[in-house]
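Every protein chain but one is kept in place in this view of the complex.
Per-chain residue numbering starts at 1, and chain names A and B are given in the order in which the chains are listed.
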Amino acid sequence: MNEIIATNGLSKSYDGKPALIGLDLAVPRGSICGFLGRNGAGKTTTLKLLLGMLRRDAGTIRLFGEPVDSEASSIAVRQRTAFVSEDKELYPFMTVNQTIRFTRPFFPAWRRDLEEKYLDLFQLPKKKLVPQLSKGMRTQLMLLLAMARGAELLMMDEPTSGLDPSLTEEVLQALADLAASDGTTIFFSSHQLAEVEQLCDRVCLIDRGQAVIAGVLDDLKAEYRRILLVFDAEPPRELAGLPGVDHLRRRGRTASLLAHVDVDAVVERAREFGPCSVEVRPVTLKELFLDHVRGE
Amino acid sequence: MMLWYKAWLETRWRFAFLVGSILLVWIAPLWLPSTGVTPGMIASRMWVALQLESVLLSILAAIYLAGAGINTQTMYSATSGFHGSMLFTLSLPVSRARLLVARAGLGALETCGLVVLMAGYMLFLKPGAVSALQAFDYMVRAVVCAMAVYALSVLLACVLDEMWQFTGACILWVGFFLLQSKVNMVSQISPLRGMSLNCYPLTAPMPWAPVVASAVLAGVLLYASVLVLQRKEY
Partner (left out) sequence: MNLRINFSSGVPIYQQLMEQIKHAVDTGAIKGGEQLPTIRKIAEDLAMNPNTVARAYRELEREGFIEVRHGSGAYVGMPSTSSAKVAGIRKAAEVLRPAMERGLAIGLSESELRRVFEDELARLQENAAAARRRT
């Protein structure tokens, strides 16, 4: 079983409004996969469907190679999974210690050594009540609970939202360390493209309920190029129709093309329109994101 | 296990508050002015007051204790749906049925504790001897009837959020109270009357109709709560 998460045609609507329309997702074991999309694109819905908090309308979900279609199978999945929600809420009437003691018995594979390592590393105050902790510390506590349970899959919704840069770096290092030492698969949604570029080897971009781009990040960056053309007059609209062009933006006398796969061919065809200058540049994740969600 | 511990941590202050209220009622007579009032009079006045109060208090206790925690860890926001620590609970490898049993179970124990406390006091106050069997009968029916009230609150807590659960339960029971005074059939099996010493004095035989009806009602409502919780989306 190579794919830890595999969905096929996953669909979900709320009150008749579609949130997911046939989402196909595949996350292989041991990878760190970033789940990107605009607000309301369906990221949190997907995570909740994977965890059994929502019921799907159509499609299939396979986690750890097994279909998840009943409460029992969902519970079996949650035994091997950890989830960190966006607001990082825990029980307000418990202290750090009580929270850890509460969570421990649910997981027979609990790693005491990791629990102590992260308690120490994050310097979490054991006797403090959860509401007295800052958001950064709550994030760290949730990470501790997630990592110490020996989960094979870690799913997170905006893990570094609300964290200052130094805490963000600590969290990213902890995640990189986790992936390196235990081969844990990490799947998280994020708006922080810089972190996704740093940490992820795979990405999946979801827009309006469907996967728009998915794959190995380095390969995607190698496949796409931005071609900048300057013309004497307004750039021709036909540029958008060239095969291999995903997106065209014209501004004044400049045309900006997002080209895919056979970039040399696109450049040659573009030259036929007689531009004054041609420039080919690599593409950042931000550009891939913006060009694919803004639409044609 | 840990879920019960969590339920205890959630409800202990409410429970303490209710126990404190009851104790307050017990020691209140010590502050009553003693002008021309004999202990006997006080006792019987208290007696009447307590009878009414016990029913009310059971209802309030049941509602109050049932409300906390089953649903109330969530904050519902129109834009992002449920969030809050409920998501943490739901991400644990436990079935929803188990979640409900632990939470409702502890609340039920706490409610029973309160009912026994008050029933015990009533017996203590009763002017006149009462046999052990009669006392036991009274305890049993008070507890069973209170469970019916509690079970309804649990179901409402699964369906509504905390504020509405409390209001909804109060409205329903007031409605029921009016109903039982109009419809004879209902009053025969009413849990509210089954708890009360006015309707069924200590010396009367065990009123099986309301007791059995309460037990059945409690069972049905709790089962319905489990079903609701299993279907619920977060």
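Here is the rule we use: a residue touches a chain if its C-beta (ideal position, glycine included) is under 8 Å from a C-beta of that chain, and two chains touch if they have at least 3 such contacts.
A quick note: this is a predicted structure, and the numbers were derived from the prediction, not measured.
Contacts of the undisplayed chain with the visible chains, over the whole complex, involve A. Which of A:E66, A:E234 or A:E279 touches the hidden chain is settled by the complete complex: it is A:E279. Across the entire complex, the residue among A:I4, A:A19 or A:I32 in touch with the chain not shown is A:I32.
Residue positions on subunit A in contact with the hidden chain: 30-32, 169, 172-173, 175-177, 179-181, 193-194, 197-201, 217-219, 221-222, 264, 267-268, 277-287, in rising order.
Simple rule for what comes next: only the chains that are shown with their structure count from here on.
Centre-to-centre spacing of subunit A and subunit B amounts to 47 Å, using the average Cα coordinate of each chain. Looking at the complex, you find that subunit B touches subunit A at residues 1-2, 5-6, 9-10, 73, 80-81, 83-85, 87-88, 90-96, 230, 233-234. Contacts from subunit A toward subunit B in the complex involve residues 44, 48, 51-55, 71-72, 75-76, 78-79, 81-83, 85-87, 89-94, 98, 101-103, 105-107, 142.
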